[in-house]
Every structure is written in structure tokens, then in C-alpha cells.
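What follows is one structure encoded as C-alpha cells, with my remarks underneath.
Removed from the display is one protein chain of the complex; every other protein chain stays in position.
As written, the chains take the letters A, B and C, and residue 1 is the first residue of each chain.
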Amino acid sequence: MRTRVTDALTAVTEVRDGDTVLVGGFGMAGMPVELIDALIEHGAGDLTIVSNNAGNGDTGLAALLAAGRVRKMVCSFPRQADSWVFDGLYRAGKIELELVPQGDLAERMRAAGAGIGAFYCPTGVGTPIAEGRETRVIDGREYVLAYPIRGDVALIRAHRADRLGNLVYRKTARNFGPVMATAATLTIAQVSEIVEIGELDPENIVTPSIYVDRLVEAPR
Amino acid sequence: MRTRVTDALTAVTEVRDGDTVLVGGFGMAGMPVELIDALIEHGAGDLTIVSNNAGNGDTGLAALLAAGRVRKMVCSFPRQADSWVFDGLYRAGKIELELVPQGDLAERMRAAGAGIGAFYCPTGVGTPIAEGRETRVIDGREYVLAYPIRGDVALIRAHRADRLGNLVYRKTARNFGPVMATAATLTIAQVSEIVEIGELDPENIVTPSIYVDRLVEAPR
Amino acid sequence: MNQPLGKDDLARLIAADIPDGAYVNLGIGQPTSIAHYLNPDSGVILHTENGMLGMGEIVAADQADGDLTNAGKQPVTELPGAAYFHHADSFAMMRGGHLDVCVMGAFQVSADGDLANWHTGAADAIPAVGGAMDLAVGAKQVWVMMTLFTKGGEPKLVPSCSYPLTGKACVTRVYTEVATFHITPGGVRVADTYGITFEELAERLDVSLIRTQ
Partner (left out) sequence: MNQPLGKDDLARLIAADIPDGAYVNLGIGQPTSIAHYLNPDSGVILHTENGMLGMGEIVAADQADGDLTNAGKQPVTELPGAAYFHHADSFAMMRGGHLDVCVMGAFQVSADGDLANWHTGAADAIPAVGGAMDLAVGAKQVWVMMTLFTKGGEPKLVPSCSYPLTGKACVTRVYTEVATFHITPGGVRVADTYGITFEELAERLDVSLIRTQ
């Protein structure tokens, strides 16, 4: 259905307590800071956040964690030089952590968006990540069964959008955005600029409008 | 390893009798006609061809079939108004047919390129396509297990390439090219134009050079 | 009493039922004609499984671009706001449940919404499935556009399909020249009739029908 252009706070009003929220970004590159700020203001809590990292410094995802809104982090790389907010919560037993290898995180969200029920993945075979999971040998190689990760909501940052909701990204800030957009019931994208329909070259669209429900302009 | 720019006949010299060859195109859009002509001249036979259709008219894939080089077609839609070459061979019992739904064809090649061992797919559940195959109910929905389709060689057509082998496509001629490029041991791409390194915008590359082994310029 | 619908009227009727802003795939053959009757202001965006959103009209051969076709391989145009993508992405979009509506032709539809539209099962037929099975499992709503009876007068809305299936329990609406059916958990509801009475319809079909109040 048609993408709605709105302000950040209006965009996040449908987020509910207990939701699973996919949050784009690799560190701060592609982090939808304005949408997260709106989510903090909106007030939804008890959230499960799926994101590559567990917050950097004191802004963006780290601020959401600091506000006590997150019950559980699903991520590949929580421990960083500037992840003090997460580190404190984790050591105090105030947040759950589910560690997922980075490629599994991406592929499991892709599976959710692509209607794949589960897939056999070679990543993590013979490691603690595979413990307790179903494995299978296919053509002589061992794989672990991986299930989709779906979001109730995705918050992503792109570079430019047209009014239909087609998105293009900028450099490595693209990272998880295109995959998360496909994997959530409600996808909210913030972009630096919204342009008229026809201004983006159809050959270069990275996220087609079908995946974008709400569009927020946040110039930078 | 580095992409080699060459002529069509040199590009296909490594194709062997009995190889599985992925052939791009949806009908004639994206069909690598010059590469197929070179393959006919090269002479390899007993081929398994994976392509959406089974040839149109008398050129391209249809010409390869007419030359008697194909043992088996793996495709989603052989029967078309202009598929007389295939139709004749099929009715004469001179060619095998493995029918694969179009999305499975794409996703199974993607799995091959992405290192996925197998995946549970909802397509074809309860239909003859699912007969004899493993099924599983996940979250209340039934899926069929699908395995990767790998090629020894992929022959694809793109629009432009830089000398490194980065590719961009044109309109719906993109179709299977980007997926096939990832799924073959040797990927050969024909393009209308080869440009200097740096002339293609890194944001707009559809097939990165890592997937392209041989590059053939075939102006049109 | 009203009349059975002509093909154009049927296409116009279906076009009018497609919600504004919907993302829609129109199957090859008859459903393709629905595009012609979509209101340009509706914001409906057409998907074609060969890798495009924002597909425009079919064009004549002298305006054809061989690189730009619909799923039936007819030359088409590109509308402003279009986007191209490869086949794996296109079918991820279909299979992942992102399309609001698809409209396909059919040989048979069962009272449970089973769809048969790819193979007559005839021994000498060359089977071809294309993207029909992916659409059947993927689109949020699967609508069928067909004649209600074969040329021989046999009903195509049946208790159980005799032809090989394309998808199970996937069809939600069946549009025909004499009636529109909604396939619901409670049964097959006749939403509208054209040139036929509910009673005549009930007599000619071997399927229990629910009358719209």
C-alpha cells in the first residue's frame, strides 16, 4: 500500500510495547538516529531490538538502551570501544543478548522478507553458535538450520527517496537497510532528501517503494 | 581473480562436454546471443542448460538446441508461441525437460551463489512439483526443501561493464543475469560496451566484478 | 435483468475492485488487459515478475524496446517511479507476501480456493509453469479471472480440481462473465451475478454457494 510521508513522531506511533524492531546501521553509518529519538519520545518499551551492534556512544540506539526501553538485543557485535551503555546494562543483568553471526543476521532477515521458511547455513558449524540446533550434511558439507528473523517494525536510514518511497543509499551506510525493509510488517525510512517521482533512475533504485510504509525527511 | 576481456570464441573455450550452463535471458531480453553463437562454434555438447525458457525462434538458445548440443533443459516455461525448436525435440524424445517454477529457479541459483545448502520454499506445496520431495511444516505453514542449482559456466548479457568486470544491466533484460553470475564456476558476460574503470558509479553496480571471469564486448 | 459481462467489462470490473495504492501483478493472457482500465489516479503500481515495479502499457512493435517486456514478453513502457530488480529479488518480493493482489487465469478453481492453471495433464502437452506457483503462494490476495464454463459447458469452479494444482487454498476471489465469487473460510459466496440468477448458478455448479444478503 501507498507509502505515507510524515514526521518522525507520527511515523513511530504504531510501535507497541513488546515489538521486535529492526534497526539499521553498522555502527553509526546508516543508523536512523532521528527515528530512534522519536521512538524514545513515543515511549514504547519492552522491545526486542535486532541490529548489528548494540549502540555506540550515547546517541541513537545507545540512547534507546539508556532509556530502559529494550528487553533484548539480537546482534552480531555488541562489544565495541564505545558500547558502554550496553556493556553496563549487560553486566548488571538488565538486558538479554542473543548473539547471531553477522551473515546469519542478514540472511535470516532476507529469508523473512523472501518467504523462505528456513535454510541450511554453513556458518558456525562446530562452534557454540550451532549448539542445540539442527544440522544436516548436504553434498558432504555440514550445515546448521537457520530460521527467519521478522520485525514488527524496521527503522532504517537511506540517502534519498522519491515520494513513492523508492530508496537509494549512500556508500557503506547502505548495509542492513535494504534487507530490513523487506523483513518487517511496518518499514519506516528516514532519508536526507525526498525528491519528486521520476527523479531517481529506475535502474538505480536499491529499495523499491513496495517495502517502505512511512517516509521521514531528516536533512543532514 | 581478475576478469579477462576477450572475444566470444576465446571466452567459451573452457566449456566442456557434459557441462551445466546457465543461460541468461527472459525470452530474448538479456539473452547472450553472441556467446551462444560462439558456444555453437566451439562445439561442446551433451550440455544441461538452465534458463527460464527453452529458446525463442531460431536464434540464441534455440539455435543451440537445433544444433543438437543440449541433453537436458532445466527451465520454468518451455512452451511458447515461438518455441518450435524445443517443442520438436521434446516430442521426438530427443531432449530431457526438468520443469522448475520460475522463483525456485532464481532462488536455487541464488542459494548456490550464496553458500546456502538448501532452503524450505512454500512454492509448489500440494502440486506435482512437490511430489517425492521432502516437506516440513514451519510455524504452521508447509514448505518443500529446495537445493541449489550450480553451473559450471554462466553465459549472461549485461548492458555496460568497466574493465574490472563490474556490470550494469538495462531495464528488464537484467532478469537472471545477476543471479546466474553468482552461481557458476566460470561466468562469461557479454556487454554492449566496455568503459574505463571509474566510469560506472559504485552506487549503481548491479553485478560486482568478483562474479565476472570473462568479459566480451558485443556492440548492438 | 443484467447481461453476462464481455471480456472488457470483466477487466473493467476487476480494475475497479483493486484498492488504491495497491501493488499488483497481472498474469499473462486475459488479466493483462486489466491494466488498461486502472484509473491513473489510483496509485496502483504494477509488478512484472521479470523484474520491475511501475510497469506501464503494452506498446506497438514500432515503439518496442526489446529490453523492456512484461511477463508475457510483450513490449511495455516504464512509468515514472519505476524500479528494476533481478529475478531473485523479484520472486522474493512475490514469495515474501509483499504484493497486495495478483490476478491470474485458471483452468479450474476449487471451492477451497485451490488453483489449477498451468497444466491440463494431457499426455502430449508440454508443461510450463513460469511464475504462477510463486504468485499463488505469495500474493496477499489471489484473484482469478476466467470464464465460468469451458467451451464444452463444464464448470471451472469445482468441488475439487481434476487438473494438476498450481497452489492450494490460495484463491480468494473468482471473477467470471456471469458471477463474482468470494472464497471465504465459510464457503463460496456469490458477490454478484451478471445475466444469471443465483438459482441458475447454483444448479449449474457442483459447489455449495452462499447468497450475499
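Methods note: a contact is a pair of C-beta atoms (placed from the backbone, for glycine too) under 8 Å apart; a residue touches a chain by one contact, two chains touch by 3 or more.
Since the structure is predicted, the reported quantities are computational estimates derived from the model, not experimental observations.
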**Missing chain: touched chains present in the view** = A, B
**Message:** One chain isn't shown here. Among B:G45, B:G115 or B:P128, which residue touches it?
**Reply:** B:G115
**Item:** Per the touch definition above, residue among A:L65, A:A173 or A:V191 touching the missing chain
**Value:** A:A173
**Prompt:** Which positions on subunit B touch the chain that was left off?
**Reply:** 1-2, 110, 112-116, 162-164, 166, 182, 197-198, 200, 202-203, 205, 208-211
**Message:** Contact with the hidden chain only, please: which subunit A residues?
**Reply:** 26-30, 52, 76-80, 86-87, 90-91, 97, 99, 101-107, 109-110, 121-129, 159, 169-179, 206
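The rule we apply is simple: only the chains that are shown with their structure count from here on.
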**Prompt:** Which chains contact both subunit A and subunit B?
**Reply:** C
**Fill in**
Chain centres from averaged Cα atoms put subunit A and subunit B apart, in whole Å, by 32
**Item:** Cα-centroid distance, subunit A relative to subunit C, in whole angstrom
**Value:** 35
**Asked** If you average the CA atoms of subunit B and of subunit C, how many Å lie between those two points?
**Response** 28
**Complete:** Multi-chain contacts in subunit A, i.e. residues touching at least two other chains, fall at 114-116, 203
**Prompt:** Which parts of subunit C, given as residue numbers and ranges, touch two or more other chains?
**Reply:** 52, 78, 84-85, 91-92, 94-95, 137-138
